[in-house]
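Mind looking over this structure? Questions follow.
Note that one protein chain of the assembly has been removed; the remaining protein chains are unaltered in position.
So that you can tell them apart, the chains are marked A and B in the order they are listed, and the count of residues begins at 1 in each.
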Amino acid sequence: MTNIAEHDKNARHLLMGNEAIARGALEAGVAVAAGYPGTPSSEIIENLASVSGKRDLYVEWSTNEKVAMEVAAAASFAELRTMCVLKQNGVNVASDFFLHLAGSGTRGGMVIIPCEDPGALSSINEGDSRHFSRMLEVPLIEPGDFQEAKDMTKWAFELSEELRCPVMLRSVTRLSHASGNVVFGDLPEVDHKARFQHDGFILDPDTGIMCSAPVDYRHGLQQEKIKKAEEIFETSPFNTYTGPEKPELLVITSSACNLYTREAVLLLGAEDKVGILKLGTTWPLPPKLLEKHLAMTDKIMIVEEVIPFLEENVKILAAELAGTIGPKTFYGKRDGSIPSTNELNPDLVVAPIATVLGMTYEGVPAAYTEKALPLAFFNAPSRDLTFCPGCPHRASFWNIHNVLSLDNRNGFVCGDIGCYSMAMLPTGFSTLRTMHAMGSGTGIASGFGQLGRFGMDQPVMAVSGDSTFFHSVMPALVNAVHHKADITLVVLDNGGTAMTGFQSHPGLEIDAQGGDAKKLDIRKICESMDILVRESDPFDFEKTQQQMFDLMEIKEGVKVLILKQACALSPEKKHTKKFEMKVVEDACRGENCGCNRLCTRIFRCPGLVWDAEKGTSKIDDAICTGCGVCADVCPVGAIDRKEVA
Amino acid sequence: MDKQKLKYDPYNLIITGVGGQGNVMASRVLGNMLSKMGYTVTIGETFGASQRGGSVMSHLRISSSDAFSPQIAKGRAHMIIALEPTEAIRVLAQYGNADVKVLCNTRPIYSVGVISGEQKYPSQEDVEKWVNELSAQSWFINATDEAMAKMKNPIFGNIMLLGALAGTNELPLSREGFEETISESMPADKVGINMTAYDTGIGMLG
Partner (left out) sequence: MQIAGSKELTEQVLSQDLCTVCGACVGLCPYFKVHIGKLAKIFDCDLEKGRCYAHCPKTDVDFEQLAQALFQQPYNGEPLGIYRRITAAKAGDKTGTGDFQNGGTVTALMTCALESGMVDGAVLMDSDGLLPTPKLVTRAEDVVKCASTKYMAAPAVSCLNEAATDGKTNLGFVGTACQLTGVAQMRLNPLEKADFVDPVNLTVGLFCTWALDTRQLMDFLSTRVDLKTITGMDVPPPPAEVFIVKTGETVVEIPLDEIRALVPKGCGVCPDMTAEWADVSVGAFEGKTDWNTLIIRTEKGEQLVEKAVAGGYLVLDDFPAEGLEHLTLGAGNKKKRARDNVAKEEK
């Protein structure tokens, strides 16, 4: 990681988009940063946490995104510069508070930074938060490259203070996780002083109360702020035009699509035909600027990912301006020029531009593709997602699957978000049968647990990670307990927020900055709700499965089974081996009736390899982490387990 | 600083492998080396769930002047560094062309499908044959095994590949540039072993 807290003014560095954003916040003199881990946003908080001592910062991994936004807002009310970092789902979680914050306004500059995931590279949705800016009436700005990621973040705090409202700065995976050259600016001297003024006249923005009521008044103020933002955006240096004065085609774009569009025009050699209006301020749209550019040509293409947010807003303006600029032909998502789902790339932008201009373009040369595609398709084995070797989730779902199969009443598990989401796939024996948002597993199970009265006799289970438990399972659990739902919640406690990079959470004794934090005990919390709680080590198949049977036998109320075993990638476990494992070849039944490769065909730990020549399984010592569990998977005891001295 | 003219501008390089192999670290080191020399560098990555055993790619755009998109357009790669052999084939199918060059680590990483006996993993000979069919020039080195044998840690295989890349002279990389870059991100006592790996890599080109 580049040291983003170096003074180094005017030095040029190669930075990840998230590092650039963090640097921009430091250059703005940010004091507080709060968030919840979510790919592709997490590195912003991690980078700030690593320099928090040097730069007089408070950085927090909050329990969930709503709380994170509230924590950040408090600092803004106390006249500090503050930011809230989350992924697209997180904006949804925080949205109720966000709605009210837009109404109450802010004091110290507050920037809300959603890092989104078009194409769902690390999500199970490609939600688009840009709508929140229009819906909640807050300004939205989007960096179009890495330098802007830094510069616009710094500017966002100034903008927020000028308008006295939160500012949304939106990034995407292909900026946040990509890297590019950034020239550093100045790092200010910091000496943050917090004070919440609240005893002035209640409507005074600096000294009154922070509240979104009276609603009509506050809403009116919001709309004035948006009007002011419009004016500011008319002359923003982050809205740029490249191209001829009278282009044949005008492309309006923003965010990472700016980079794809520029590349596409270069690849086509169409610099003299295509003008690119790159917008950094995407809500509200500056009408005069748009008018000037829309007047340049009749053909307008809007290049953006996921929802046609920009396209629809441009069209609304164009309709209003039709008298002066005349009718236009629009190309975008609504006419199918740009794909309606998934992320974009240079090739997907080249194609519609070439079509409009009547040009041809060849990506991979046809003769080459003919040879190469079949070679890859038939010979490069596809790589299924899998739990890591030694992952406790593989063992947990082995136990759950066995128990539900033996129980044989078509029981099922409501899933949740984390590494264990992969239990929808063969790596987790396809155990999860519903999957939605954080905490939804328990919420949905709470609903299923009431349907016995309508004849449902299938056992209902839910799973939750330890971090997810605090994030949003708790309210759903309270609901299940209060309404006496007949469900079993299995908490998969692997000691960290693993999927996103092993960040801390309220169940651990350390915080984002590596300091001491108070640890909350999941078992005690459940017991305080009068829930029947049991604990087990998922690596102990017999004990764990017996616990599950015992709990399922209890027909009423909520049961919780906490399966405790550290993540294979956790600091305590990484690079250690508890057991030496070996397959006893003579005892291995292999493909024969009586086994049919249970370990390699079904259990599928990457450390177990099928040796087709010998007709037996074998341990790959380079990959095996020595957890010992496969010895209990083998139905004939052909896997030896020896404790390492 | 006077930058050497690149063979292509932008020079498009892809580092590909399997999640967990150290793709990202390798691309950062290489990117920093070139950025320090004054080139404008953009790197695009595939992160997240792909770490759990999936295919990963880093796209590097190196230019004397402009910043380019973090994704290389199809069929426009100039050099592919494959940390894993079948990933080379996969990437060539999307980004290859008649002029592309390939530097390939020969140690396979088996997918779950292969180790569970459902899929077949091609032979080293076949992979080399196909890579040769699909590229203008290629080099194959067993960086992982060499790193395991000499340094007891497969991660140094990636540094060996960087050294080998320098040895191909496709890009204006220098030993001094590598040393400078690695000294900034590693503690002083780790620099030596990285330099050894780098030098070994150059030597393995044969």
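Note that in this section a residue touches a chain if its C-beta (ideal position, glycine included) is under 8 Å from a C-beta of that chain, and two chains touch if they have at least 3 such contacts.
What you are looking at is a predicted structure, and each value in this text was computed from that prediction instead of being measured.
Student: Counting the whole assembly, list the visible chains that the omitted chain makes contact with.
Tutor: A
Student: Among A:V183, A:M359, A:L406 or A:A612, which residue is in touch with the absent chain?
Tutor: Residue touching the chain left out of view: A:L406.
Student: Please identify which residue in A:I232, A:L321 or A:L598 touches the non-displayed chain.
Tutor: Residue touching the absent chain, from the options given: A:L598.
Student: Given the full complex, what residues of chain A touch the hidden partner chain?
Tutor: Answer for chain A: residues 401-402, 405-408, 429, 591, 593-596, 598, 602, 635-636 touch the chain left out.
What we mean here is this: only the chains that are shown with their structure count from here on.
Student: In the complex formed with chain B, which residues of chain A make contact?
Tutor: Listed in rising order, the residues of chain A that touch chain B are 1, 12-14, 39-40, 121-122, 145-146, 173-175, 177-181, 256, 259-260, 262-264, 267, 345-347, 350, 362-365, 368-369, 371-373, 375-377, 379-388, 419, 422, 427, 499, 597, 600-601, 604, 606, 608-610, 612, 620, 622.
Student: In the complex formed with chain A, which residues of chain B make contact?
Tutor: 18, 28, 31-32, 35, 40-50, 52-55, 67-76, 86-87, 89-90, 92-98, 110-122, 126-127, 130, 133-134, 148, 154, 185
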